[in-house]
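Shown here: the complex without one of its protein chains, the others still in place.
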Amino acid sequence: MSQTSTEREEVTIRFAGDSGDGMQLTGSLFTNTTALEGNDLRTLPEFPAEIRAPAGTVPGVSSFQLHFGSKEILTPGDKCDVLVVMNVAALIANLSLLNKGGTIIANTSGFDSRNLNLANYEGDVSPLEDDTLSQYNVLEIDVTKLTKESLSESDLGYKDKERCKNMFVLGLLYWMYSRPLDSTISFLEKKFKDKPDIAEANVKVLKEGYHYGETTEVFSSRYSVKEASLEPGTYRNITGTDATVLGLVSAAHQSKLPLFFGSYPITPASDILHGLSKQKHFGVYTFQAEDEIAAVSSAIGAAFGGSLGVTSSSGPGIALKGEAIGLAVMLELPLVVLNIQRAGPSTGMPTKTEQADLMQAMYGRNGESPAAIVAPRSPADCYNMVFEACRIALEHMIPVMFLSDGYLANGSEPWKFPQTQDLKEIEIKFEPARTNGDGEKFLPYVRDDRFVRSWSIPGTKGLEHRVGGLEKEDLTGDVSYDPDNHEKMVMQREAKRDKIADFIPPQEVDNGVENGETVVLGWGSTYGSIRTAVHELRTEGMDVSHIHLQYISPFPRNLEELLKGYDNVLVPEINNGQLVRLIRDKFQMKAIGINKIKGRPFGVEELKQEIKAAIPSKSNA
Amino acid sequence: MSQTSTEREEVTIRFAGDSGDGMQLTGSLFTNTTALEGNDLRTLPEFPAEIRAPAGTVPGVSSFQLHFGSKEILTPGDKCDVLVVMNVAALIANLSLLNKGGTIIANTSGFDSRNLNLANYEGDVSPLEDDTLSQYNVLEIDVTKLTKESLSESDLGYKDKERCKNMFVLGLLYWMYSRPLDSTISFLEKKFKDKPDIAEANVKVLKEGYHYGETTEVFSSRYSVKEASLEPGTYRNITGTDATVLGLVSAAHQSKLPLFFGSYPITPASDILHGLSKQKHFGVYTFQAEDEIAAVSSAIGAAFGGSLGVTSSSGPGIALKGEAIGLAVMLELPLVVLNIQRAGPSTGMPTKTEQADLMQAMYGRNGESPAAIVAPRSPADCYNMVFEACRIALEHMIPVMFLSDGYLANGSEPWKFPQTQDLKEIEIKFEPARTNGDGEKFLPYVRDDRFVRSWSIPGTKGLEHRVGGLEKEDLTGDVSYDPDNHEKMVMQREAKRDKIADFIPPQEVDNGVENGETVVLGWGSTYGSIRTAVHELRTEGMDVSHIHLQYISPFPRNLEELLKGYDNVLVPEINNGQLVRLIRDKFQMKAIGINKIKGRPFGVEELKQEIKAAIPSKSNA
Amino acid sequence: MAIQTKITEHLEQVTNGNGEDYSSKDFSSDQDVRWCPGCGDYTILKQVQKTMPEIGVPKEDIVFISGIGCAARFPYYMDTFGMHSIHGRAPAISTGLKVTRQDLSVWIITGDGDSLSIGANHFVQILRRNVDVNLLLFNNQIYGLTKGQYSPTSPEGSSTKSTPHGSVDHPFNPLSLSMGADGTFVARTMDRDPRHMQEMLKRSHEHKGTSMLEIYQNCIVFNDGAFELFTDRKTRPREAIYLEDGEPLIFGKDDDKGIRLDGLKPEVVSLEDDSYSKEDLWIHDETDKTKAYLLSQFFDAPKPGETHMPRPFGVLYAVDRPLYEKGVQHQIDQALERKGKGDLNALLRGNETWEIK
Partner (left out) sequence: MAIQTKITEHLEQVTNGNGEDYSSKDFSSDQDVRWCPGCGDYTILKQVQKTMPEIGVPKEDIVFISGIGCAARFPYYMDTFGMHSIHGRAPAISTGLKVTRQDLSVWIITGDGDSLSIGANHFVQILRRNVDVNLLLFNNQIYGLTKGQYSPTSPEGSSTKSTPHGSVDHPFNPLSLSMGADGTFVARTMDRDPRHMQEMLKRSHEHKGTSMLEIYQNCIVFNDGAFELFTDRKTRPREAIYLEDGEPLIFGKDDDKGIRLDGLKPEVVSLEDDSYSKEDLWIHDETDKTKAYLLSQFFDAPKPGETHMPRPFGVLYAVDRPLYEKGVQHQIDQALERKGKGDLNALLRGNETWEIK
């Protein structure tokens, strides 16, 4: 018997099951295979808020969404075409994310009465038995049973056998989307090389799933998704967190400085600490401090000694660092502060994403305390922007805030990774020693033409000097209460921050025209949704362009001029309006915010609606 | 022999000497006498940055400036007409603050070679001997010698006698400005009632100084300053710090709540803790915490228990409180945070004034974290605005930031103080107990028409409930990760803050017209300088008005409309432009900043120049 | 409170229970408990809910305040007043609450990271101030909520998410730190011994002052078996010693071992041969600070030659010392006596006034 094979331009699959069902692994294996097939893709895992919520319950559901295609893919997809649910809780938690008419692959043994209770499902019969799912195309498969059967020969224990069931689903989907099994097989063999029987079992079940697709009638058709036209080159898949780790190691490498990373764990930033603690052979120092204040303080201490001092946290922890960041502003030492934003205020929703710490980054310190701010726009871009954060901090002797978020940190995409020869040099020079000959006093606060002072590290003869948080006298760096000196220093610290604009790329229009009716101005993790939305609106014939900021403080020199080229400036943000305030204040132009504060990224569709809705109201203003 | 008596509308006297010379006492005694004479006045002490810098040195100079007159007096005066200097260091430190042609009263024994060295004075002869002071009218008096002589009979020790010399100067000035001695005499008798000989000596020297004026020829003339036309009533003199203390005690009294004040010392806020710790008989709890975080946390704990929880600090300490203030935002508990601002960033210049923490108050927390902000405009106004801060916090269950500064805290003015019957009631109501009868669940996050939730304190049967920093579910207050709920709660917290605008007075034009060419918009401690400058400019015929904000978040409802009535909006601030940013952002209008960042208030003259300079540039825009 | 306020009025109106006829069920809230299956926190919750009915406090007068962490979710599950605050600050929040509301029974729930890492300052300060609250330190030697980094109580060499090659910090000894901070009540129990835990909870409640109760709690996911030596039926007799005030230090299965003091040096002796009898043993004295410190030092890995000491469970130290909040209250009452209730009009008027007509 034969099944037709349909071609698809893009597909979104969501794997959902109990935390114990291995959906994250299933998802990432499918991702790797798909990447190797040359598709463009974006992924987003969703973990339960609890460490390990009771099995079978809704809060215990863990899911992984993969969006791949032969076209440019920039978001994990608003909704999915295929939803894999290993139990009823997974269905309850995820049904709203399935497109009408979409396919559900349900593991029937996850829908027995025990599971219905655990998930405290309202209906008295399983949703598979009533018409709850009538608008969907449901495939019921007793994955658990089939898995066990296929392993009847194996002498593995019950639990071990049961654990293979995700491979069955994976195999099935590989068949559905015409993907090869080899990369997964070699992964399994590597992973379980000390447990050959387990490896064997997993591989067997994987193949079983694949054959199940081939041999059963359940599937009307299978699909193929062609290679995407990605820029030629060598690619890997990477998450925002890994990209950040690599970017930091690269910056240390390019500046030839030791990397000191002082941090205190917090979701969703902790994984950067974990990642760096594995890079000791790059001479990376990681310090898990007693709190965020000690973390940033230790980084300042390291920077005073000549290292690349970096600290990381998320909203509440960043709030605690404010005072010490102010010290770094006054000391004019390099400092990189990573804020992997999460939903606030206060503890908020730690596992949900948000962009609401921009104003804190800008103003969350006492006094006039200018720092630089950069923001990555995609998982892979975390690499570029954290590298830039380090470069700016080191070359301009200033604290730099790097504003990523949970959505970027956990998401992944294919990355045409660079090699060392492709990387920028980071120019740093320690002030040389002075021979006791010339008795004249060393002046630590003399500035160069970028208003940057020298980096004069301990251990350098003749440079003995004292710095501190009290206002400094121009040039000497001595304590000064002189009124004019204070104003001068405040202005110089600001001028130094603003001068950075001469050392960053000018702002480009990401998509669209330079002078047009409407521009959508974004920053950070909204890039994918905005780019996709604007692209589609343009193909619908709308005069709308997209500008996306990666450098927020200072703004690129040409930004004002660019923005003034449009009648409408729309600013979508995952907050209640923050960049939009900076734009209004700085350029005194009318800018309209489009805001979503749900701990979730913009969906492409909703964003398109919002953009359309926002424009007329503006034009007739 | 007779001396002419000239009448003056206003006079500024500056007393300057070594920290040990008692200039602060001298100044405040002259102030009290002058107040009793019915003059309007403003004072400003200036302390050395060091606790007790070496005697005779410039950093050791302590001074006190008094500006009084028969007209409205709103600033301590840009420069002084009379400068009292007890030694050469005092002259060096203060000469620049004396008006050309002004009078210097110099204690010659403070100008001997020893003092010249201590002050490391450049010139090789005393400034009294060369022509350094040629443009001034210098009176040289050997106060020390005259004091000792007048006490030759007394059997006091050398030091004690020497200490009386400030009374000689005071007596002399009383004569010069035709002031009675009695209030000072009774003060001295009270102060030294256990040391009658010391009292006697001081009084004797005081009179000696007075007679010296009468009998010697040194003075060409004496002056008189008529009563000011102050609003009828009973007055006292008060500093910003004392007014703040009284305001807090009054708010506790009017809300009938215990006042809990959790604080950690820091200049210039510490004196509030000192003042309140003397008010225990009002049921005031003061807690000197281990740090600012514990201070604000303890206030939150007290508020949870039903008390009026207040915490205080200055810039760096406020930065540390950000995370906990965010918790209070989420808990929706009343909390009052006093920030007595000082020059920043970082440790900055602790003894100097600045207004640069407005943005921190507005945005210095993670996530969307709306708090209310109020700012006093004069020392006595600290009473009204701290009372308002408490009222808003208690009636709207929200954290309120009170932004004063060192200039207001240490300055003083006459105050037509209220009595209890003049005070507003503060309406608070604890949620009543529930009889176990009605089993239905208590909902701590139900809101009234002001979007305010109930205050449900421990000890109330049936109200057992849990609050916390995780996002709350609407109504129930349970933990919720629901996307729509989060957006709703973010909006409700903001709406609650904005709703406060219905419960504060509409903004008035302080001076000038409602629709005009130019308005000068100020906030906080710049009131006196702006009001005086605008008054003078108007008398010079300029179309300029003055609006001064005491409520900054939310803004008064009518502010936008008011501001739109002018062609030019000028915003003078003792910072690098902060309110001006909020105005531009909120009202999308072009506003021009006038900024001074010297740790000093605006002088009236310089402000007039700046205002004039700013306007044309705007008009031809 | 000597002064009438809205609070005192409010409390007069509400007629609170006498706190007698409760069952443990009355203390469980409507929230689903969300710890990992098998987490030690469950049994602690159970023991607390069992103990509450016995302390005779109306539940509306009980407040649980926690910081952040797995342990810190505890208040959500207690049907009393509660606050799940911010990381490490529960002691400071509780101080503000207890000083102003001395009528309440305040319980702090905190983890080893919450109170010995970010919150260590507030931890030592509340111990020295001796505010009358009960601090339950859930020590699982790991950061649970953030998915398994080492904590200040993790043994050297712990390999965790943030220390793949093993931790290099020397850990705190929480009980010695508490002694060093002049705590007035220092005790230890374990999740696997419900009866002992209940007893310790009652003792903590009864003690007037800051009661520091360390609870060994198993984190089954990230640090399983950290305390097995003490919790495992087989090894417990050898490795754990239960302290009883006034009783000799005896342990071992069928009480075959004792501890005596040779000068300042504790040593384990056998009670089987006749060389030593109970009379020769160290008699536990909860009020002896030096002995309590020594007991808290039954902790470090024994140095070569030294006999290995069992880990003490029970109350190591318990003495009375004036309560911080009482001192504060006393000054207020004194002031009221000396000056009488504050007269606001007089305060507003100050010392020197003048008339403008």
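The letters A, B and C name the chains in turn, as written, and every chain counts its residues from 1.
Quick note on the criterion: a residue touches a chain if its C-beta (ideal position, glycine included) is under 8 Å from a C-beta of that chain, and two chains touch if they have at least 3 such contacts.
Because the structure is a prediction, the values reported are computed rather than measured.
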item	value
Chains shown that the absent chain touches, full complex	A, B, C
From A:Leu170, A:Leu257, A:Ile272 or A:Val490, residue that would touch the chain that is not displayed	A:Leu257
Among A:Gly209, A:Gly306 or A:Pro554, residue touching the chain not depicted	A:Gly306
Touch with the omitted chain, as defined above, among B:Arg42, B:Arg179, B:Lys204 or B:Lys280	B:Lys280
Contacting the left-out chain in the complete assembly, out of A:Ala49, A:Val479, A:Val509 or A:Met589	A:Val479
Where the unshown chain meets chain A, residue by residue	32, 35-36, 38, 183, 227, 230-238, 246, 249-250, 253, 255-258, 260, 262, 279-285, 287, 289-291, 293-295, 297-307, 309, 323-324, 327, 331, 416-420, 428, 430, 432-433, 441, 457-470, 478-479
Touch list for chain C against the chain that is not drawn	118-121, 124-125, 128-130, 152, 165-166, 168-173, 176-182, 261, 263-265, 288-291, 293-294, 297, 321-322, 324, 327-328, 330-331, 334-335
Where the unshown chain meets chain B, residue by residue	50-55, 57, 59, 264-267, 270, 273-274, 277-278, 280, 286, 288, 290-292, 316, 346-347
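Operating definition for what follows: only the chains that are shown with their structure count from here on.
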item	value
Pair sharing more residue contacts (C-beta pairs) when B-C is set against A-C	B-C
Mean-CA-position distance for chain B and chain A (Å)	46
Approximate Å spacing (C-alpha centroids) for the pair chain A, chain C	40
Residues of chain C engaged with two or more neighbouring chains	68, 86
Shared interface positions of chain A, touching two or more other chains	316, 346-347
